[in-house]
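Removed from the display is one protein chain of the complex; every other protein chain stays in position.
Residue numbering begins at 1 within each chain, and the chains themselves are lettered A and B in the order written.
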Amino acid sequence: MNYLIRRLVTFPLVMFGVSVLVFVAIRLVPGDSITAMLGTEAGLLTPEQRQSLAVYFGLDQGWFSQYWRWLSGVFSGNLGISVTYGKPVLDVILERFPLTLELAVLAMVIALGIGLPLGVFAATRNEKRSDLAVRIFAMIGQSTPSFVIGLLIIFALSAGFGILPAMGQFVPFLEDPLGNLSQLILPAMTLGLSFTASVTRISRSAVLDVLGDDYVRTARAKGAPKARVIWRHALPNALIPVVTLSGVEFGYLLGGAVLVEQIFALPGLGRLVLDAILQRDYALVQGSVLFVALNFMIVNLLVDLTYVMLDPRIRLGGRA
Amino acid sequence: MKAFFQSLLRHPSGRIGAAIVLLYIIVALLSQAGLTPYDPLKQFRIERLQGATLAHWMGTDMFGRDVLSRLMIGIGQSFLVAFSSVGLAAVIGTLLGLTAAWFGHLWDGLVMRLMDVLLAFPAILLALLFIAVVGPGTFTSILAIAFVYTPIFTRVVRGPALSIKTRDFVDAARSFGSSTSYILTRHLMLNLVAPLTVQVTLALAWSLLTESGLSFLGLGTQPPNSSLGLMLADSVNLMEMAPWLLIFPALAVMLGILGFNLLGDALRDILDPRMRRVVA
Partner (left out) sequence: MSKLLSVSGLKVGFGRGDALRPVVHGVDFDLAAGETLAIVGESGSGKSVTALSINRLVDYGGGRILDGRMDFLTAGGAVINLATASDRRMEKIRGGEIGMIFQEPMTSLNPVLTIGEQISEAFRLQRGLTGQAARAATLEALERVRIADAARRLGYYPHQLSGGMLQRVMIAMALATNPRLLIADEPTTALDVSVQAQIMALLAELRRETGTGLIFITHDMGLVAGIADRVMVMKEGQVVEQGPLDRILDHPDHPYTQHLLKAVPHFSGGRHVRRDHRRASAGETTPTLKVEGMTVRFPATAGLLRRSIGAIHAVESVDFDVMPGETLAIVGESGSGKSTTARALLGLVKPSRGTFSVLDERPANRRKPVQMVFQNPYASLNPRLDVESLLAEPVLASGERVDAAVRARMAALLERVGLPANSIRRYAHEFSGGQRQRLCIARALMVNPAVLVLDEAVSALDVSVQAKVLDLLIDLQNEMKLAYLFVSHDMAVVERIAHRVAVLYAGRIVEIGAAQAVLSSPQHAYTRRLIAAVPTMERRREIFELDTATIPTLLRPPGYEPPQDHWRVCGEDHQVRIEGDPYKDQNHVADARR
């Protein structure tokens, strides 16, 4: 249990680092924030207006007290106001998050559902023709950027069938499940394909690695049939790298898939950050990037929890 | 060295990967030397949006520019970014990882927590944040991608360095009284060359991927200069009318990344003795 507690202790530490990084990055942007915020309109301000705005945003104070104000705001759920949307940053983020979350979950379901069995299968067929086919598929899948896959899918659909993917306003699953799925199926497949490729590769090599271990030989010496050797003895020991990879990829997907959202014109978190950067909406950049990092850390913690469940050596520590 | 190249060429994916990478390097060098079929900026007004012809093997774009020439320049551009950024990340990451592993304690904790912070962002988001601060452009993409991949090199070096540190030959060196710099260079670094080579090759693949994404979003290489991501972005609205604008750059990106991935896999098989299990 110590392991998990230790990870819990580093959690706020890393989050603190993340918040400092985000905060400092924003302050490093060249030019003053008020000009950046208001764009050309800033030229119309009188020095007095400028000064009162600076006081209003706390910009007249030192970095440290600015950081402190921001951080205490974060703890009370106040991430500031988005200039572009004229709404609290948190509200804007939470509007976008369901789509991103659903997309990430769908991609992971596809990846684990296809990649894991495929990888295990390839490992048991080591060096045979079917193994080679799986490896080529995985290799190509991993080598194609997801936005290229997305472009090719759109192209194939429009050139071959004359259909265009459903775009526009996001339809929540609970309101219209079918509409929702028909909207998300293509982007989910796009994201799922590269994800599947990596899951296939890592599960193949992890199982292959474990199949050479001594305890697998012991299981065979007991007379365990092939399927039992693989599913009962090898796979549980091979899962840790698979969980690690899936966790990292899932965590990153929760940060939004900027490129795929761009191609399919989906209003997800990734595009929110991109637009915020392009429009210099710094409160939104700051808030959403922090949100993304927090998501990633939470997923990491869940991955650690899975390790603990999978491996008694982590759960119980060394010899008592 | 000779034996290494022989086994690389005997390895099926090593052979293909090496051939692809070599081809791309030649193309990149040719384009940087100005040896493209046409001037990539020259606009053949009457031949706008033409498919493949004998004169323009990959057709022309909406301004009547030769796609092949622009593709070659784009590959050159992508490789420039990929090699510079990975080189930078590898040097800084190795330095950090090596010293973190060797000196341990506070330094290790500091370095690794800092890397945890950087790793808490999706790669493309961290690059975006970096570009938001510094502004878009080729040089910025190099720095941004280097920034994103430094933590990965740090981790990749630190792990093996920690295990080499406990090996008997390092104990032996300490028992002779060898200096720290001697142990770090002759014992640790020399044994890290293999995993680093593999990692550099794979990182080149990722960095190509990130670069094409950044320029697709308009945050990398700026027009009228050419890059693969930029060409793909330009093709989006024309793909039904002029599919060659999508297909050729898409294939070029895939093949380039595939080449480095294949080469990296082969290098891992050849250089990483863990994978070569000796059967009893």
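Here are some notes:
The rule we apply is simple: a contact is a pair of C-beta atoms (placed from the backbone, for glycine too) under 8 Å apart; a residue touches a chain by one contact, two chains touch by 3 or more.
Keep in mind it's a predicted model, so treat the numbers as computed, not measured.
Checked against the hidden chain, the listed residues B:L8, B:A173, B:L214 or B:M239 yield one contact partner: B:A173. When the whole complex is considered, the residue among B:F103, B:F139 or B:Y182 that touches the unshown chain is B:Y182. Mapped onto chain A, the interface with the missing chain covers residues 2, 5-6, 9, 213-215, 217-226, 228, 232-233, 236-237, 310-313, 316, 318-320.
With the whole complex as reference, residues 167-169, 171-179, 182, 186-187, 190-191, 193, 279-280 of chain B touch the missing chain.
Definition applied: only the chains that are shown with their structure count from here on.
Averaged Cα coordinates give chain A a centre that lies 22 Å from the centre of chain B.
On the chain A side of its complex with chain B, the touching residues are 10, 13-14, 17-18, 21-22, 25-26, 28-30, 139-140, 142-145, 147-148, 151-152, 154-155, 158-159, 212, 251-253, 255-256, 258-259, 262-263, 270, 273-274, 277, 285, 289, 292-293, 296-297, 300. Interface residues of chain B facing chain A in the complex, by the touch rule stated above, are 13, 113-114, 116-118, 120-125, 128-133, 135, 205, 209, 212-213, 216-217, 232, 235-236, 239-240, 243, 246, 250, 253-254, 257-258, 261-262, 265, 277.
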